[in-house]
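I'd like to ask you about the structure that follows.
Only one protein chain is missing from this complex, and each of the others stays in its spot.
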Amino acid sequence: MTRFLSTPDDLAALVPDGASVGLAKEPLSPIALARALIRRGARDLHLVTIPTASMVADMMIGAGCVRVVETSGVTLGEFGVAPRFVEAVKTGAVEVRDATCPAVYAALQAGEKGQPFVPIRGIIGSDLLANRPDWKVIDNPFAPGDPVVILPPIRPDFALIHALKADRFGNVWVGPRHELKTLAHAAKQSLVTVEEIVEHDLREDEAASPNLIASLYVAALAEAPRGAWPTAAPGLYPLDEAEIASYARAAKTPEGFAAWLGGLESTPRAAE
Amino acid sequence: MTRFLSTPDDLAALVPDGASVGLAKEPLSPIALARALIRRGARDLHLVTIPTASMVADMMIGAGCVRVVETSGVTLGEFGVAPRFVEAVKTGAVEVRDATCPAVYAALQAGEKGQPFVPIRGIIGSDLLANRPDWKVIDNPFAPGDPVVILPPIRPDFALIHALKADRFGNVWVGPRHELKTLAHAAKQSLVTVEEIVEHDLREDEAASPNLIASLYVAALAEAPRGAWPTAAPGLYPLDEAEIASYARAAKTPEGFAAWLGGLESTPRAAE
Amino acid sequence: MSDVKLEERLIHAVAGLLSGSGHIACGVLSPIPGAAAMLTARREGARVSIIGSELPAYRCDGGVELFDQAAQGRVDAFFLSGGQIDGQANINLHGIGAYPQMDVRWSGAFGSAYLYFLVPKVILFRLEHSRRVFPERVDFISAPGVSKPGVHRPGGPHALVTNLCVMIFDRGKGRFRLASVHPGVTAEEVRDQTGFAFDLPDHVPETVTPGAEDLALIRGEIARDLANPYPRFARDVFGIAA
Partner (left out) sequence: MSDVKLEERLIHAVAGLLSGSGHIACGVLSPIPGAAAMLTARREGARVSIIGSELPAYRCDGGVELFDQAAQGRVDAFFLSGGQIDGQANINLHGIGAYPQMDVRWSGAFGSAYLYFLVPKVILFRLEHSRRVFPERVDFISAPGVSKPGVHRPGGPHALVTNLCVMIFDRGKGRFRLASVHPGVTAEEVRDQTGFAFDLPDHVPETVTPGAEDLALIRGEIARDLANPYPRFARDVFGIAA
């Protein structure tokens, strides 16, 4: 049964060092959860981005929480490169396992479906493949002479998710963000922050039921209003461009990032 | 672009003899479309049920439209066996390719995703596998000594779908019935009847957008009020138990089914 | 206790077999297993998914997600039945005679050939205990009871519950053992009505009669919940209006 906890820090306390954690691309980045993991001093996480990531990954990498990042792309988008990611890759502080978006989706779905592997077109001849010893090329068993890349399934220890709302039974509304469902299904357990916990049973509206993560998958849940800030929570608040630009500037240097981080750590609950 | 046609008969005219057609389990069976195919005298269809079927398959088989049925189960449920299916299997009038539900879903999804094959757990040691020369067992490339069944993708020539509504751009609302989306995506083209064509753009409600089949997939569309009758259209009309029971009785004998069929053919538009 | 119906006793017996299961899934044609799952939910807090139920707490469309949950080890118990079930717990949902043009053809495998491999505790349920239903060998293996070493099989048969008795399946031996007989049934009668060999202990207990607390639950809340999706059963057995 889903545990209802008080704060993102309570959720972060459930994630041991060295765990693999999956998070999905913007909007609705799990920023409050990432801040909590930084505050608890998480280390050696294996970060899987579904399929790409922006500030949330950059700040966790910059704070030293991450040992491996498995991703199809980390960038601040129109705010430029992801400075702490770029630096950590250059220095070797993180090991990057470069992927391509559909491969992440396919492997995550294989995790969701309990498939032992999954074939995917493309990729052959890229340096991605050359640098992924965990990916293989086999002959299509139905058409010999047709090489096909196969991927192992992705099943993170934890899905880190921020959503607009959940009910008191632990069902989480994701609306059109079905990759959050796939992530929650594929992960061994999901830790979820929401803008709001509602009193009525979200399953009552049957037409909307496919847009829920069922409580079966949700190990623990906490309210975290503005928990995606400064990324957007569609329908509630837009991307905070000024804040992300300010992060992008600060994170350009180790000193700037340290200052940003110091501000974060000295006010542990400020963001919530 | 989606073609808007007048009647299910116009849609049925697009399906050549020998085509493969996919249809999903109840509720919302595409009965009006099936009646139209029977009226047009379709022959040698390869019927793929997602993953099982009831009256809609039985009537098409009884009417001689079907040469091959690929299914995980055909039954009238609480109304008993599917009499025309059972008879046609016994006489060899149809070739049955027996499957199991998750294999149909997995192969259909492989069709949707353009995967050349898909692995699935289970099945090994069953007589299903022994009778499906198109299924193979390979060694798990990531764990030698672990045999895994692999399936070829399912990509029917046509998806036959009945839904509650569509918009005038060709987008079809399926609500929680996401296997209808998977079917439409996997099929080469979709022929859709709906209870109603609405004037507003169904894509406007972004939260509901994952519950649509995009017009990209919809080759042709026709209004067919009560087009699922006597199966249910949730929210509009329930299963017509009396009608299905009456079908089940009639279809027990070739003569009874012929009489039922005669009633259908002599009143071509009665059901619409 | 003469007022305890067979259905109530079976619900109670199946609930006993389900004990310890965190998530129980049930098919739509099985009101007794469904009720047993609901009883386990009330006694132990198990989560229950009932294919076809419109009640939000039990809702399950029987589609892709159930199979995915099973493959991930998120379903602990499930029910299967068969037109035939044999002594190796092979089940036949396809028909009688030589495949494919069988003399009697049934519906087909549905999800059995998958779920039987993946759900740790599969309970076989069939209310007609006869040599016809329980032959020495099924005519068609829709889903096998046991698998060769090396085949990925975290799941499989746990027990067989019929109108006469409860049998437990020993996966190592690939064989059933008679565990209890319902009141008025003898071990000899079970042997006479069973076409396959099974282990028969010297003493076979009677299937336990549900206590007052369980009976109250079964006849009250559970009977009411059962009306959806099993209106006929709730009406015929418990007199609950749909």
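Per-chain residue numbering starts at 1, and chain names A, B and C are given in the order in which the chains are listed.
We take it that contacts are C-beta pairs under 8 Å (C-beta built on N, C-alpha and C of every residue); 3 or more make two chains touch, one makes a residue touch a chain.
None of these values were measured; they are calculated from a predicted model.
Among the displayed chains, contact with the absent chain in the complete complex occurs for A, B.
Screening A:I120, A:I150 or A:L216 against the full complex identifies A:I120 as the residue touching the chain left out. Shown as candidates are B:K90, B:R203 or B:K252; the residue that touches the absent chain is B:R203. If you put the hidden chain back, the residue from B:K113, B:R132 or B:R177 that touches it is B:K113.
Touch with the hidden chain on the side of subunit B covers residues 1, 112-116, 169, 185, 201, 203-204, 206, 209, 214, 216-217.
Within the entire complex, the positions of subunit A that touch the omitted partner chain are 51-52, 71-75, 77-78, 81-82, 85-86, 89-92, 95-96, 98-103, 105, 120-128, 131, 145-148, 176, 178-179.
Methods note: only the chains that are shown with their structure count from here on.
Under the stated contact rule, the graph of chain-to-chain touches is complete, every pair of chains being in contact.
Farthest from subunit C, judged by the mean position of CA atoms in each chain, is A.
The innermost chain, defined by the distance from its C-alpha mean to the mean of all protein C-alpha atoms, is B. Between subunit A and subunit B, the centres computed from C-alpha atoms are 37 Å apart. Taking each chain's centre as the average of its CA atoms, subunit B and subunit C sit 30 Å apart. Counting partner chains per residue, subunit A has residues 113-116, 206, 209 touching two or more of them. Each of the following residues of subunit C touches two or more other chains: 67, 71, 118, 152.
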